[in-house]
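A protein chain is absent from this complex, but the other protein chains hold their places.
Going by the order they are written in, the chains are A, B, C and D; count residues from 1 in each one.
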Amino acid sequence: MRFLAPLVNVAIFLALAPLFEGVLRKLTAKIQSRQGPPLHQPYLDLLKLLGKERLDSAGTWPFRFAPLLAFAAILAVAAVIPFGGRANILAGRMDVILVIYLLTLGGASVLFGALAGRNAFGLIGASREMVTMIMVEPILAMTLILGAVKLGSLSLAAAVPSAAGASYGISNALMLLVYLLALQAFVARQPFDIAEAEVELLEGPFIEYSGGNYALFKYAMMLKQMFYAWLFVSVFLPFLRTGVYPLDLLIQLLAMFVVFLLIGLVGSTNPRMRIDQAVRYYAVLIAAALAAVGLGVWGH
Amino acid sequence: MSTNRIISSLRAEFGEAVRGSSSPAAGRLLVDLDRSRLREAARFLINRGGRYQVGVGADERDRTQTFGLIHFFAFDRERFSIGLRTAAPASDPTFDSITPDIPSAGWTEREFRDLLGMRFPGHPKPKKLITADDWPDGIYPLRKDVPYNLVPPSTADVAYQLDEAPPGTTIVPVGPFHATLHEPAHFAVYVDGETIKHCDYRGFMAHRGIEKLCQTQVSYNEVPFIAERICGICGSVHSVAYCQAVEMAAGLSISRRAEFIRVVCLELERLHSHLLLIGVAGHLIGFDTVFMHAWRIREQVMWLSEKMTGNRKTYGMVVIGGVRRDITPEMKDEIFAVLKNLEAEIASFHKAVAGDSSIHGRTKGVGKVPTEEVVLWSLLGPVARGRGVDIDARRDFPYAAYDEIAFDVPVTTDGDVWGTIVVRLLELFESIKIIRQALDKMPSGPVLTEYGEALPAFRTGWSIVEAPRGESFHYVLTGEENRPERWRVRAPTYTNLQGIPRMLRDNQFADFPIILGSIDPCFSCTDRVAVVDRRSGRKRVWTKSEMDRLSRSRS
Amino acid sequence: MFSSAQSLPPALFAAFGLLVLAALAAPIFARNRRAAGIVHLVLTAAAAAVLLLIGFKAVFQGGMSEAQNIVLGPLTVPFLLDGLSGLFLIVLSFVVASSALYAVRYMDHDPEYGVGGFYAAFPLFVLGMAALLVVDDLSTGFTIAWQVMTVASFFLIRYEKRSAAGVRAASKYLVLMEAAWLLVLAGGAAAGGGVGDSLHEIGLKAEGLSGGGVLLVFGLLLLGFGLKAGVFPLGQLWMPDAYTAAPSPISALFSGVMCKAGIFGLIRVFFFLSPAVAGFDPRLWGAVLSTIGTLTLFIGTLQSVKQSDAKRLLAYSSIGQVGYIVLALGVALWTAGASDPAVRALAGVAMLGGLFHVLNHAAFKGLLFLSSGSLLYATGTKDLNKLGGLVKLMPVSAAVAAVASISIAGMPPTSGFASKWTIISASLLSGPASPVIVLFGIVALFTSAVTLACYVKFFGLSFTSSRSAVTSVKPVREVPLSMLVPKIILGSVIVLQGLLPFQFIGLVRSALNHSAGFPLAGGLETGFEASLAGLRIKDVYGVSLNAAAAPLIVLSLLVIAFFIAAFLRGSAGAKERTVPTWLCGYQQLDEKNRYVDRGMFAALKDFFRWTGGR
Amino acid sequence: MPGILAKAAAKAFPKSLWLYHCNSGACNGCDIEILNVLTPYYDVERFGLKLVGSPRHADVMLLSGAVTRPTLPLVKRAYEAMPAPKLVFGIGSCAAGGGCWFDTYNVAGGGATAVPVDYLIPGCPPRPEAIIYGVALALGLVPQKAAPVELKQVEFPIDAYLRNKAWEERNVIYKLIKD
Partner (left out) sequence: MWLTSKFKQIVLALKPGTVTLKYPFETRPVPKDFRGRPVWDHTKCIGCGGCANHCPARTILLRDLCQEVRVLIYDGAKCTYCGRCAELCPEKAIVMSPEFELAAPRREDFSQTLELFMLTCNRCGRCFDMEIKNAIDKLDLRGYRYDNIETRTVLRRTTDRMEPAVLDETEAARRPERIGG
């Protein structure tokens, strides 16, 4: 079972990430008084994209390589995390720093791809993406580190559900708030879909990608937002646990569903921020997260 | 200052250069001027509080062997509009450029450089404006000897020279197919980092050459249907403005009821246009929910106008002499019902949006232009009213039935994008008020005035209509063969768009969509050049060799 | 050849002799640039080989256990060749050999300047650095080594004599290095060390120092060696200018080895000299060092993002990377002084991480400087705004530069990741000892994202991106093989370091364990496990697993996921088609609308404008 | 497996059409109605349609407006920039046939002069329902209603033709019109 667990993780992620995306789209539609697409629409989108021609405007290997790497990085993250509250065989060899870096690797490959695409819009998008990544990565890191400093371990199994039981303190509450405020930035939704900015940048870094390449990026984005929903649930709601794996899994997925509702609600009731405004906003969040970690170290 | 006083002061200032003057209607004045004093006279009018409206150039070689040029100025406080009419001999169509003094005249002059082959020495940016990049110089489509469907061969060097880049900037090419635009126009945005330093516009890609089309086919009363299609949003504005210009030129008076129905059409159009813009503005700052709900509310207006006029855009309603369809009592009730619902919906929408600090964050302080510069660039409509300039043609140059209707003109002094949006939100309520009054005060009577005689030829009229985006200006010179000799349209976007580089300067690139969106740009309006010319007696078909010769003779 | 530790000095002198010979022989052939280069290469490489052997021997078999005096005429110079010196000698010899090979063809590109002086100064510079690593005093020997190194490198920076900026950079460098020399001398004197005293003896003399005395001695030494290493704000004074002015192979040496001499000095001072001084508070000085390190890495890297000159970018980034090493030293010192044994266990981890980063940094930064040299060689410019689209023209250079860029950015499973992981996890886990170190760890994490931005920019603007006027007009070709080989060698070293970090950690550990007087020797193993399955910190707080990173497993995971992705992409049988870049239809890709450095990360640069460095 | 996925992708294609709006010189009317079909009352997203900004992501080009001389090469370029399989919808009478300015000096004609148009949706502007109908037609949800209408006042007396030798004349004149 322990050997199968990474595969189960990957399978669940691959299978459900588009569904959650569908939930988001449906919810957005409802808020806009529309009927909205069917829940399974993202699957169709991905499938269709796979069947489409891949246009290559760069003709260089970084351009073709980037989508594969972006997808692979996030899939690797999905494989190692303790999904359903159970650490799998890989968790013993990985820790949260690795997860943070792997996520960064996924983001970086988007950048490499955008730069290879040579499109002015892609490059603006990429540079905004990078700025966002630089500014929100510490928040993500501190979310995980808070648990780490409390328990003195950076391991995935320990650090992620650190807030369990008695150690849930002021610091965790503060960090929860920060995480919620940064959630939209993690999943690149409004008001922080600054890098893709449909209206001005035409999907930014992805502007040159089509067909299967674009499908991989899209898929990677969906996986990423599922990861962040999972992270929220398992870091801040660790008490939703029974110890029975299938049940835990189900509870976790339900809680993630709720997180997605929240993402959808916030995403559809806010305008996009400008990158300079967003950077200032992130800086405040970083400060708050630092305060939370400080409190955590002092034992609150 | 009255019209008499401006004439006498012009005479005093320029003496013999003022050849004569006429007044085709109340509040309209035409002054004939020697072309050597044109620039001074333009500056004279501007210094006395005039606002530059537009220039009209015409090929009058078959009548007077000249190229004519009229610059129009509006005196909004004093409620009159004055045209400075000059002419240049056919052999030397050169006029002094007034652009150095009046930046908003820049396009007019470039336009006639392209279309009539006029020359404007002293123009700061004498570049191509209207014709396609590969259109050969030396063929001027508005000249009467060029057939309407002439398609000259491409010239070899087709690249348009963009403006010199300010140091340290690169270009972000926006358009013609870009999610912000929805219409083909190209903006070369020069950015330093993310900050916009300069912007070059290469538009007029939706230029459809309506005038030459009309040269052979269309008569007076088909023009309104084509005029409506100058713009898909403010269609009625153009047909009303055209019809009013013809009616003014020909001295026709139409029934009062028709005038009230025109007001209803115009205001319905303003309602749907403003809701559209507010929605689009939401979309442009990435707030799609605002877009969806604004358009959901707007849809009622569309349904209403579909019921009223038979087309979702109030198309096909206005003709010379009145309107085509009456408003029946049942329809009147229905309009009232829809208005009631609409008012409630807009009010709750207004409440939900107006106080949202996240929207303020994207719109306040963005695209700021000081009030003095607004006048200098002749910005119009909500773009000007949102920046503290109180102009509204409905009040300043009353037309149709607006003289009988009481309404407010909302003005804010924010000077930014948010101001223009607030003005539009408030105008929605005013429009509802106006429609209610119009329906109440509407007298009975016929809606279409019949008249038996052909319209008199070579009379001038120009009408000013407040479109949702600002003042629309139509100039008509009536012609002989049941169609206008010259028809010139200046849509509000034509001048507002010229101010865009000024509004963009030193803003973030992320604000480009909303700044551009805040003028509610309508490139098709701008690009129309709807000038109807009388059928030329000397029409001739160009042979290939002649065309080749012309193509070579440029430069 | 060297049967015992006693045979090391003769071998060392043999190497020095070879270097002197190179300095004398190579300029003779200066007429023929290549011949001079080859003569220089042969002799220098031979010397490097000897140094490498010495280094390995010292690291694995143990060097001298205490300093030996060598009498040079009237002067007595204490020599100490222990594991630590050996480790640095290994680094030195690798980078020196690569640079010497690289220089043969590289020096062709600028025929305006003669190569005689260059090939005379190069070996002497190496000699100076090598000597600095083995002298064990703060007076005579130190002075000789330091002056040889400084004067030789001064002439190397001045290589482009007719460039005013280069000459100014060289003069500034000289003045500051002499200042650093004086500071170190003063530090040694303040500690009571006489002429010819070995470090050990100085330590004995300074035993009774306390309070102000400690502050004076260690403050002076920190300033002196910090100036050399390039910590904030001292590094900013000379490093960017000097690195940019020097020819690229020399920049690689500067960054890969010379600034490590400062680190070496800091280690000697804070780990070998300090234990003897009773008044020395390791926690205080650990805090000082780690604060300086954090400031250095944060500010250096942020300044690096703002550069548009490839070599300046690399130079600022070197400051940043030195910051990581100094942070590691600081954390090691701090935790070593902790009372909690669990926390003390982390000192060894931090130390290993710091020294591992020294190895890594030498490899990837050396490679990056050589890459920037290749850019300059092939295109004639190192301005990132004028480069672009070279990936097709210089595929091998692009590939190795990509490896180095990914690696320095710390992306798993590369070498940069392994060392940064070690440093960061050590500092994060020291939390109970001091919350501030956790903050430093977070800053280090944040900064590694900034480093990524830097190198995305470096790689993107030079190799991918679009062809500029320079790169599309000039016939750009891949650099010659003799310039590629050293880069490929360094590239393979990077890959090895990334995938087999435990081997290199083992090397470092062995070096430290074979360094007489290293206070943490023997304690390096506690709680830290480096094996084929990766690196692990465990049992520190009685927790079975504190942190773990396994490059090989990550690599295999990534490869599997990569194949899943590739399968997905290709599965539906879609075709590929080449099309022009889409710029909204009207414009084509050209010089005016290609993206330049100004716009990259504009918001970030604005937000961090206060860090300076523009 | 690859074959199955390819088939599935082909099947998913009509259910997930991403629209790329390309205005080649329209008056705005059709563009607004195109946006309008996304709004709550019409909401084409329920068929999986959505508007995208880059032609690289598009399946359908929504062409509105007569193709003007400056946009003719640009529209072709945009079409080239779309990955196959791709469809083109000509929205409005201008894109369908050039509209009222189909032959002026700056207009090249309807959408078909630039790119192969798969579905035409005439109307000035077409109602949002008409656009949805066009989409539904492409998705195969509704039958096509428009068909050429041919009306004759009377069955022409054959003898009249014969008397005037009109049958031959007719062919001559039809040919004349055709040329």
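Methods note: a residue touches a chain if its C-beta (ideal position, glycine included) is under 8 Å from a C-beta of that chain, and two chains touch if they have at least 3 such contacts.
Here the structure is a predicted model, which means the values were calculated and not measured.
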{"item": "Among the chains presented, those that the missing one touches", "value": "A, B, D"}
{"item": "Sole residue of B:70, B:301, B:353 or B:383 that reaches the chain not shown, by the stated touch rule", "value": "B:353"}
{"item": "Per the touch definition above, residue among D:8, D:72 or D:121 touching the missing chain", "value": "D:121"}
{"item": "Those residues of subunit A which, in the complete complex, touch the missing chain", "value": "30-35, 265, 269"}
{"item": "Residue numbers in subunit D that touch the chain omitted from display", "value": "40-43, 46, 93, 96-100, 102-103, 110, 112, 118-124, 126-127, 129-134, 136-137, 141-142, 144-156, 158, 160-162, 164, 166-167, 169-170, 172-174, 176-178"}
{"item": "Hidden partner chain, residues of subunit B it touches", "value": "149, 217-222, 225-226, 229, 289, 293, 296, 303, 306-307, 309-311, 315-316, 320-321, 324-325, 348-349, 351-353, 355-358, 448, 450-455, 482"}
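The rule is short, and it goes like this: only the chains that are shown with their structure count from here on.
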{"item": "Interface with more contacting C-beta pairs, comparing A-D to A-C", "value": "A-C"}
{"item": "Centroid distance [mean C-alpha coordinates] between subunit D and subunit B, Å", "value": "30"}
{"item": "Separation of mean Cα positions, subunit C and subunit B [Å, integer]", "value": "66"}
{"item": "Per-residue overlap in subunit D, given as positions that touch at least 2 other chains", "value": "5-6, 8-9, 39-40, 53-56, 74, 78, 81, 83-84"}
{"item": "Set of subunit C residues in contact with two or more other chains", "value": "570-575, 577, 579-580, 582-583, 585-586, 593-595, 599, 602-603, 606"}
{"item": "Complex interface listing, subunit C residues touching subunit B", "value": "583-587, 592-596, 598-599, 602-603, 605-606"}
{"item": "Residue ranges of subunit A in contact with subunit C within the complex", "value": "47, 50-63, 67-69, 71-73, 75-76, 79-80, 90, 92-95, 97-98, 100-102, 104-105, 108, 111-112, 115-121, 123-124, 126-128, 130-131, 133-135, 137-138, 141-142, 145, 148-149, 151-155, 157-158, 207-208, 211-213, 215-216, 219, 275-276, 278-280, 283, 290, 293-294, 297-298"}
{"item": "Of subunit D, residues touching subunit B in the complex", "value": "20-33, 35-36, 39-41, 51, 53, 55, 65-66, 68-71, 74, 78, 99-101, 103-107, 124-125, 127"}
